[in-house]
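First the structure, in the form of structure tokens, and then the observations on it.
Of the protein chains in this complex, all but one are displayed in their positions.
Naming follows writing order (A and B), and every chain is counted from residue 1.
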Amino acid sequence: MSSDLHSDQARAAREAELRDREVPVVEPGHDFASVTEKISALVLTRKTPRFWWVGFAFGFLLLQLLFVAIANLLFRGIGVWGPNVPVGWGMDIINFVWWIGIGHAGTLISAILLLLRQDWRTSINRFAEAMTLFAVACALFYPIFHTGRPWLSFYWLFPYPNTMGVWPNFRSPLIWDVFAVSTYATVSALFWYVGLIPDFATLRDRARSKKFAVVYGMLAMGWRGSAKHWHNYETAYLLLAGLATPLVISVHTVVSFDFAVGIIPGWHATIFPPYFVAGAIYAGFAMVLTLSIPLRKFYGLEDFITMRHLENMAKVMLATGLIVAYGYMMESFMAWYSANPYEKFMIVNRMTGPYAHMYWALIVCNVIAPNTLWIKSLRTNVPYLFFMSLVVSVGMWLERYVIIVTSLHRDFLPSSWGMYSGTFYDWSAFIGTIGLFITLLFLFIRFLPVISIFEMRTLLPAAEIPDEAVPAPRPGETHP
Amino acid sequence: MSAPRDEMPDLSGLTRRMDSQDGRRFWQSLDEIQETPEFLAFLHREFPENASQFEDPAGRRQFLKIMGASMALAGLTGCTRQPEEKIVPFVRAPEDMIPGRPMFFATALVEGGYANGVLVESHMGRPTKIEGNPEHPGSLGATDARAQADILNLYDPDRSRTLTYLGDIRVWDDFVAGLRSALDAQRGAGGAGLRILTETITSPTLAAQMDSILKEFPAAKWHQWDPDGAHSARAGAVLAFGRPTDTRYDFTRANVVLTLDADFASAGPGRLRYIRDHASTRKLDGGRTSMSRLYSVESMPGLMGSQADHRLRLKPSDVEGFARALDAALGGDASAGKTWGAWLDPLAADLRANAGASIVMPGEYQTPAVHALAHAINARLGNVGKTVFHGTSAEARPIDQIASMRDLAYDMERGAVRLLVILGANPAFTAPADLDFARKMDRVPLRVHLGLYDDETAELCHWHVPQAHALESWGDARAYDGTVTIQQPLIAPLYPGCKSPHELLAAFSARPSVKGYDVVRDFWRAGGALGADFELGWRRALHDGVVPGSALVPGAVVPSGSAVAPVSPAASAVPGTPPPPPPSGGMEIAFRPDPSIGDGRFANNGWLQELPKPLTKLTWDNAAHMSPGTAKRLGVTLERTARGIQTDIVELQYRGRSVHAPAWIMPGHPDDTVTVHFGYGRRRAGRVGNNTGFDAYPLRTSDALWSGTGLEVAKTGERYTLACTQDHWSMESRDVVRAATLAEYQATPDYARKRSHEPPREMTMYPNYRYEGHAWGMSIDLNACVGCNACVVACQAENNIPVVGKQQVAMSREMHWLRIDRYYAGGANDPETYHQPMMCVHCENAPCEVVCPVAATVHSDEGLNDMVYNRCVGTRYCSNNCPYKVRRFNFFLYADFETTSLKLMRNPDVTVRSRGVMEKCTYCVQRINQAKMEATAAGRGLRDGDITTACQAACPAQAIVFGDINDKNSRVAKLKAEPRAYGVLSDLNTRPRTTYLGAVRNPNPRMPPIPAGEPIDETAAPQSAPGSAHDEAPAPGHP
Partner (left out) sequence: MSQIFHHSTNTVSRVSIFGALFVIAAALWLTLQFSRSPYATGEGLVRSQPVPFSHQHHVGGMGIDCRYCHTSVEISASAGMPPTKTCMNCHSQIWATSAMLEPVRESFRTDKSIEWNRVHDLPDFAYFAHASHVNRGIGCSTCHGRVDRMPLMAQAASLQMEWCLDCHRNPAKYVRPQDQVFNAAWEPGPDHDGGRLAREYDLKPSTACSTCHR
């Protein structure tokens, strides 16, 4: 019944562990109590550490810059940013695609790896999902505010029976974006919340103050850990996972259509969807590493986020990095193979034109550097992994810069060629969104369990069920 | 609702209510708020004042203030009702004025003294648009850029408005009294101390007034000064014929044309007519297979040089030598050819072969000797009376203006001038530097100035009388061929104090306050030139815009051979001719009026300031032009950045004076020569023109007005930012402009069409549109277009296109719907130059339409690519996806929603665009709709020719034709059927509705091939710099 699937998971976990003993997903010496205690303590009992205050203050400060940027933008016009007539999109869309890309790892880890029974995911999926939500929130800022008249664009893009008797243009990739991104945001949010419910219950029961108890209690929606609850829970979680999986692919595919549907040399390429998706996962995992490494350090979660997790993520980065590299290769190849003068010029201009330094920096960050991860000693070197994750994030930002700016700045008629560079306010908006991201993230690690408590418990040897024997103490029950 | 919070704290109360209240009460509360004064104020003044200062730290564009639809207002449009409007009908309606239908009146604009016949469109009494007058011989319906832009001068808020004495406001009667007493003081000496300085005058009425004044004051003197006048032509005529004459040309009958530094498309009173006539001999439609041939000898690349079949770049000082050699060669002196060998002999042969059907045209900017020589050569070739006509000058008093200015300066110096009256001219700014005019003015006890602006001269005068604009005043003037136009006002002076020159001169007479109307009318009544029935003749002359039979009889002066023979030897003795070319390379300097703002009088005209100069595509600045070779030698480099083009500032040292100027590299420019445009560097032009560019007049002396040697050029090491709209030189071997030689064209007439591979019609994902009714299309003849820019300004005037300022242009955010692309081919030293007008081509498969998320740019059932401003949210996706990059975006609130006078100027049939929306060429859809409505009202269908777009109407070469391509008999349909017709980038399957007729050049097979030089590989062209390196450069609005 409900525990079947559950114990299946446990068994899978055990087998997985048997496969490679050297690095377990949970360090030995933990029982249900210690796991629950250790994770929930972060939120409930432990005093808010100084570094949290520092980090939160830092993020909040940057967030203020975002507000300045927005006010300035609305007051004076999109012209305070860099775009011009050959280059109609600049850092606005670059950052949008970059954030959306980052927003991919979460759902991928939670949904796809769940379906693939990759138990090692359990200790990172919670904040990977959180990261997804926050990244999408940052991304959503751009499509609205990069338009000339944001106060209209945020509702004219939706189809509704208006008094003008006109509909949006369903042929436009931007409309597809509206649906793709909003769906993705909704489903990810649901998925994340559903995953949290049992832990909310745990927190509710362990809460010291009535106040917290009430809040967590409402969020827990009356979870009592009954068999029925678990049954519904598992079903819902699986369903959502199934629903989220195609979205992981679809969102960035649709985002890539923004370019692929255009006729601009450097945009008009059929390879865009796969290589954008790969790029997104690439960037996503890089970001998960960037976040998880400090997190495990400061909160002493090395037991739960083990070297195994880090190494697996490094492997995923290596794999997706190679796919992306293939994408770059094919772009150049097709430019030559198509014998299209515009395509040819575009790629030559990328490599030798005024923005060549961007292109080669991108190649170094995204193609050359990640290949060092073939080496196990580097792959298991935590500081190096952290550094590498940053390199990849930068590389992916450069990729969008190259695709958008160098393609646009010299298209068909030499008479209208131009140059682009971001202005002060372009940068403040970008840094501002980073501030938003950090702020949300710190609120999250302060008030919610960063690691799924009950799922961790299923990984413990004790969760192992001797066939048809007394049922293992059901997770979710609280310990006196 | 939809009002974002951040941008309008002053309405936070409103937004809070909006959130808190349920629908019904919310509306009430909004109404309540509407009543509050601050909200009403907010509605009217939607952006806070001085928002524009952000955009332009220089504050130059205050008059383009950032005003208009704010977020809150726009956000609440769903909620607020539009402000209530009044209807204010006439009390007694004027006859035949129909609300909603424009009226047209014929008048003339005067430039350099000569009349430019125009029809002015008037909406309910507001002149809004200037068109050419088809009846007028100098216009034939065409206009030039400056005539188009003159409407902006009329409404310029910086125009001088009040009559002042030493800066204090006075009234007309005070002035008359002051002038009177000064005159009475003069009477005794017969006016010996009275000097009147005008510009070149062709006005019969004004001449008559001057004569009567000079009769009253026999000792007084009438001086004239026009910095851009025909000084050499006059001197040359005197040299050849002993008296000043006007030389006119008939290009329709010329097979071979040689210009000696003569850019007849951009200079001279007859330019519009000449462009038309010359183009008519170059067009190849209707099965014509022959065309005229143009040789151009140039010291500064010009419009006709870019048209030329053979172009020879010479230093200014070499042109005279060339002319002498040609004269000798045609005289049978074989030795003459030595110096110019390869070029001269075939040319001479070609001219000889076309004796009587050729033209040798001397340039304004050459020496009198060159003019005399040209006259001699034309006489030798028997062109006189056939293609070349010497006639009585159209000027009322053709005097040597240089000498005249010397006299005046001398008299002022020795204190002989007691009363100086300056009509229109701005000598304090434009007089030759060596005369030191401004300083000497101090020695005149009473100085009077009449001018449109409170300019540099007004500053130095006791009295300043604001001049009425040509569209505000009565007057008359002659065209290049002498035809008189009587100017009628379109509107009463915007500022009551304004006076016309006639009214000012009337102050000398017994009727000091007589109206200009009476002055002009009385003159013509007395003259009796308008026929027996004066009233009828007068009305007809006003209606037609020309006085019939007033043209000066051509051929009045025919130089006899004997008169010519002595010329060429004598020429070198003429004062003012530069010394023969220096043996070794001392640099030369050449002076030219600015192609856009002329001698500086249009400096405050935003349209002309922002108008890309025909060949350099520079805006808002002038520069020191030099050849790529010279630039390399001087180490001058250009650098493209995202904030404009960085160039070196060079110091020009010439005859002990020096000026700092930004350098510009000009392909086709002669080496070791620097050409500078004068007219920039105004101090008192107005808020737009002040402190733009550099002032070149300080280098210009009366003995070398157009060119001289002995220039020293040195790099200062400083850099300067120029705003250029096209910094890329070559076509990158893309088939954008398609050209062939006449021979190639005769062999394969469809050479242009052949070169594009249009995909089949079905090859599109979306179903094709069907065009049952009209299908609008346009054809542009690249063989006719000379790149004169008239269409660009015409488009700007017709479509309420805003000016954005230098900084925004430098960020490539200019707003022109119609641009003229300039491409070079061949070597950088002697390039072939092509002009290509480029605006929205109205694709049948438009890439922009597919990608717009809100359907703000959509296809009409007549094939128009509609742009709907009020639907646009400004994603800029359409612009990104437009392969022609003809879409323009309002990054800020560029349109001026504030200045009252500019509101009057707007075309009421075109929406004034607000911030954050895309815009582009509409094929003048307002004209299409108007024509349709009138056809419906008249109960008939549209006829070919009912609709002319603004650009088409302005084009002097008639290169642009618009019409219905579904009507197989329409002109445009026929042109599109021409073998030369092709669509730019049509291989992208965009199916453009605007197609081009390929260019055809007619080289002389016996001429030597163009010396290759270094190819246009962009080596000398501006080099791109990584954008990121320029983030330090101030973004707009950076403090």
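In this text, contacts are C-beta pairs under 8 Å (C-beta built on N, C-alpha and C of every residue); 3 or more make two chains touch, one makes a residue touch a chain.
Predicted model only: the values in this text are computed from it and were never measured.
Checked against the full complex, the one of B:K86, B:R414 or B:R770 touching the unshown chain is B:K86.
Within the full complex, the residue among A:P49, A:P159 or A:G222 touching the omitted chain is A:G222. The residue from B:T637, B:S860 or B:N1004 that touches the chain not shown here is B:S860.
Across the interface with the omitted chain, chain A contributes residues 160-166, 204-205, 210, 213-214, 217-218, 221-222.
Counting the whole complex, the residues of chain B in touch with the unshown chain are 23, 27, 78-79, 81-82, 84-93, 98-101, 773, 858-862, 864, 866, 868-871, 909-911, 922, 925-926, 929-930, 932-934, 936-937, 939.
FYI, only the chains that are shown with their structure count from here on.
As a whole-number value, the distance joining the C-alpha centres of chain A and chain B reads 57 Å. Residue ranges on chain B touching chain A, taken from their complex, read 2-4, 6-7, 47, 51, 54-55, 66, 71-72, 74-75, 640-643, 726-728, 730-734, 736, 766, 808, 811-814, 819, 821-823, 836, 838, 847, 850-855, 858, 871-877, 879-881, 883-885, 887-893, 915-918, 984-985, 988, 1024-1031, 1033, 1035-1038. Put simply, chain A touches chain B in their complex at residues 67, 70-71, 74-80, 82-86, 88-89, 146-157, 164, 166-169, 171-175, 178, 258, 261-264, 341, 345, 353-355, 357-358, 405, 408, 411-425, 427.
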